[in-house]
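A single protein chain has been omitted; all remaining protein chains appear in their positions.
On to chain A.
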């Protein structure tokens, strides 16, 4: 077996041991989560069936809350609009966003002469190592602790035989300064509420909280499928994502509706207060509208990106992030490689084990979708 595969299997086995029993315990302890998951599925289905109407409503709601919404068709347009908002010579902090990765935002903003930093620990490791992410919520899953330490030596060459805590602390020290200096914070979105224009972000590190409130400008980048009909369902999605990802209760759930504001003087709401003076929501299509109309592929847009299917998939367990087109790996990634990149290749490796379908909170019939993608790939 090749060396990198041996390391990968070692790393993923550790992750499975830490994560799989944890998710099962969470669902047993909080059975209402299964109910919430079904409500999220219904809400997302409703949006996907009427996508244009909900996109329009979301844009209106964002503007109403004092933010700016931008609908973009592809990665190029996303880069263009974000560059316009950001400019050059800025310090930018990023909260983990797979859509930002999909659009190639970090590298683009760096090339424009900005100082850009990933602030999620996993994504920070990915940035330092200059490697593609290997998992949708744990991007550095392929790195063992030993490898993470080696990568982290780029910012602290004294590190030796560190604990997990010590590695996390090194990132914390380095990034604090970046948060304070940052002009712009860019995040993804776990969900977007059409009725309020709010962006929901769920996290544990506190990096997203700081990314969304410390800089003067907050830009959230979200795929169209992140829209839920209302704030209630959007909050449910965040909880479901956290629980099925194995991190429940999440340390933080953030709701951002427009720029910061205060109503402390005569109860008149004015903006800004302490947080950002500008809020932008960039809504990315990049194949999603077409997929929403597809009789089979539409189901893949229900994905809440909990990353659970990955750990129950034999192909992912053996090949990891190399299976799929980054950042989309694993069973969800085999579907999403088709949605976003029109690449049917990853689906060809599906062994139809059905473990993914068994554990998906959205009850996506992943093997069925992949069977169809196999068929289309073979026709090509």
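Heads up, the rule we're going with is that contacts are C-beta pairs under 8 Å (C-beta built on N, C-alpha and C of every residue); 3 or more make two chains touch, one makes a residue touch a chain; residues count from 1.
Following the convention adopted for this analysis, contacts and distances are computed from a predicted model.
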| item | value |
| --- | --- |
| Hidden chain of the complex, named as in its UniProt record, picked from "Fe-S oxidoreductase", "4Fe-4S ferredoxin-type domain-containing protein", "Hydrogenase" or "Sugar ABC transporter permease" | "Fe-S oxidoreductase" |
| Option touching the unshown chain, where A:104, A:132 or A:377 are the choices | A:377 |
| Touch with the omitted chain, as defined above, among A:43, A:185 or A:355 | A:355 |
| Chain A residues that touch the omitted chain in the full complex | 1, 5, 9, 16-17, 20-21, 312, 314-315, 317-319, 347-355, 357-359, 371-372, 374-375, 377-378 |
